[in-house]
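All protein chains but one are shown in place.
To keep things simple, chains are lettered A and B as they appear, and every chain counts its residues starting from 1.
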Amino acid sequence: MTWELFVQNLFNALTVGSLYALIAIGYTMVYGILRFINFAHGDVFMVGAYFIFFGVTAAHLPWPVAALVAIGGASGLGILVDRIAYRPLREAPRISALISAIGISFLLENLGLVVFTGLPRPAVQPQWMVDPITLGSIRILPLSFIVPVVTAILVLALLWIVYKTRPGLAMRSISKDIETTRLMGVSVDRIIALTFGLGSALAAAAGIMWAMRYPQIHPFMGVIPGFKAFIAAVVGGIGSIQGAVLGGLLLGTVEIMVVAFYPTLSGYRDAFAFVLLIVILLFKPTGLMGEKLEDKI
Amino acid sequence: MSAQAVKNTPMVQNHSLRNGLSTIVAIGLLFGGLWLAEQHFDGYQTQLLNLVAINAILAVSLNFIYGFSGMFSLGHAGFMAIGAYVSALCILTPGQKEMLWLLEPIWGPLAELSTPFFFSVLMGGLAAAFCSFFIALPVMRLGGDYLGIATLGFAEIIRVLFTNIAPLTNGAIGLRGIPAYANAWWNYTWLIITLFIILSILKSNFGNVLKSIRDDEIAARTMGINTTAYRTMAFCVGGFFAGVGGALMGSLVTTIEPKMFNFQLTFNILLIVVAGGLGSVTGSMVGAAVITLMLEWLRIVEAPMNFGFVIIPGIPGMRMVIFSMLLVLIIIFRRQGLMGTREFSWNAFYNSIGFKDRESFERSES
Partner (left out) sequence: MLELKDMHVRYGGIHAVQGVNIKVNRGDIVTLIGANGAGKSSTVRAIAGLVKGVTGQIMYTGNDGRTVNLTGSQPENVVRRGIALSPEGRRILPHLTVSENLDLGAYSRSDKPEIEKDKEWVYSLFPRLKERHWQKGGTLSGGEQQMLAVGRALMSRPDLLMLDEPSLGLAPILVQEIFEIIKRLNQEDKKTILLIEQNAYAALSIAHQAYILEVGSIVLEGPGKELMHDPKVKEAYLGG
């Protein structure tokens, strides 16, 4: 393990970890409010990547505009999915909503298959993102700086919304006591929609940056990152935004660094997340930063 | 009891002889039907017939874990994989094994292993049950959604392991040429075994305890029931039959690879269980038949359709689009599926065709 390799891997870990973190936030916010795992969240990530691909190649939009359109579109999709597939089941047993989410997830993936075909699309990577910068003997992609920085900005913006604005206050209130929150005059359905919108926007941003880093876009690209991001959210403490970030970074680091030091384990890379999950569920089910989410007895 | 009370106690008529004979006759009819099918069905139809039986076994096992015991397990594909691989390792001949294991030579003791089909399937089931036990140990205390994710995680771990431990499984290449012992006779026999065991458990005290745990775990625990032990046992029983289903499937399709035991497989079984009715064994069987046939029939949508004057190109993936929409619609509008929690029973059957027993006769008279 040379010094150069180590640093390069570290940046890799930071990049992948940031992307997991962004997706994980969406899972944790929805679970915190509704106690519900949004299985379809990983597919919003996929949709974001496709939107930017088509935005740039088919609609010929300049990259930043396409990115905004992609984020907006995916955000709208997240809100729509809640409206038609989850909202009708608010009063139903929780498992029903879970099954609905699984159904929607498959629907989105196969709809993608039908509409976009399974042919992996090459994302357009702006040249300046992928021309390696050389620092001494270390070569790093500009993308490896951009992703963590953009992630940090997005996370800070989200935290500002959650802790410093009224809708954010409402979100935090709903996560503990929906009924009392309604008593305060909060339109709970609207705040829930906002939560889905914010989470989906972040997932789309992650999808865009992922496509820049791994430029093969296909309809099932959200499946594994989605699972891993959810695991990251659980590891960090489900319901906690900071936990999601911590979990994402931790998972990304474990994945990249373990394989960096033990290349023979690379075939098992996808299993690390699940092993981490089992370990956390065994020893600290509330997650690293989590508090117990009480179920009323 | 006073004489008056004894006189007024309604007599519940015991039809066990009639019902038992009916069951035997029904099984006889089933096998008669299978014999006819053997004579007249083509390969495609036979394949469908077999798939229905296997899916029924898988659906009943998942329903047992989820619908009756209340454990939302998403790891079914993993247990199927274990059953399929263990059974395949038992029925492949040593000669075949030498040829198949390309990446690395097969692990010593397995090379010479070869057992009869029934025993191999049994081993597949037992292996799956064994793994269920170990997986249950850490995850059984988890609630609803977490259990789902944890079991899904284990299924994924199993898949990754199978892809990588080449001496045991031949890695990602998988196994081809598995002897096709799983014909309709075996599949339906195993289905009957499955039904017999599961229905017996459900009717027994064990089954009642399971249902009470499903309905209110906290109440059950306050009554002193060791809910963890019961759920673990139920999980293992379900795992056993998932393994059996996987073993039969492996022998039916003759080719298995780790990739095919993915979440979509679990999803299909989940769809069958939900559509048929969570908590209804009859529902799972009806659902298996309906969904399996629909899944095949909808393949039409995916292949090009030649109308002579125009060819409509096939749309790959459309099948699953329709199926996912179906699942979402069912769960929103008719959560109880086809049968809800109703079961077929001989008593209900005979009552409905006119052989009313005393109580329903009296009820309809008053």
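Methods note: a residue touches a chain if its C-beta (ideal position, glycine included) is under 8 Å from a C-beta of that chain, and two chains touch if they have at least 3 such contacts.
On a predicted model such as this, the values are computed, not experimentally measured, just so you know.
Novice: Checking the contacts here: which visible chains does the omitted one touch?
Specialist: The chain that is not shown is in contact with A.
Novice: Check the options A:A170, A:I192 or A:L277 and report the residue that touches the missing chain.
Specialist: Considering the complete complex, A:A170 is the one touching the chain left out.
Novice: Among A:V65, A:V115, A:M184 or A:L265, which residue is in contact with the omitted chain in the full complex?
Specialist: Per the contact definition at the top, the residue touching the missing chain is A:M184.
Novice: What chain A residues would touch the chain not displayed?
Specialist: Touching the missing chain: residues 166, 169-170, 172-173, 176-177, 179-188.
By our rule, only the chains that are shown with their structure count from here on.
Novice: Centroid of chain A to centroid of chain B, CA atoms only: how many Å?
Specialist: 34
Novice: What residues of chain B sit close enough to touch chain A in their complex?
Specialist: 72, 138-139, 142-146, 148-150, 152-154, 156-157, 160-161, 163-164, 218, 263-264, 267, 270, 274, 315-321, 323-325, 327-328, 331-332, 335
Novice: Report the residues of chain A in contact with chain B in the complex, numbered from low to high.
Specialist: Against chain B, the touching part of chain A is residues 35-37, 85, 88-89, 92, 94-96, 98-100, 102-107, 109-111, 113-114, 117-118, 219, 223, 227, 230-231, 234, 267-268, 270-271, 273-275, 277-278, 281-282, 285, 295, 297.
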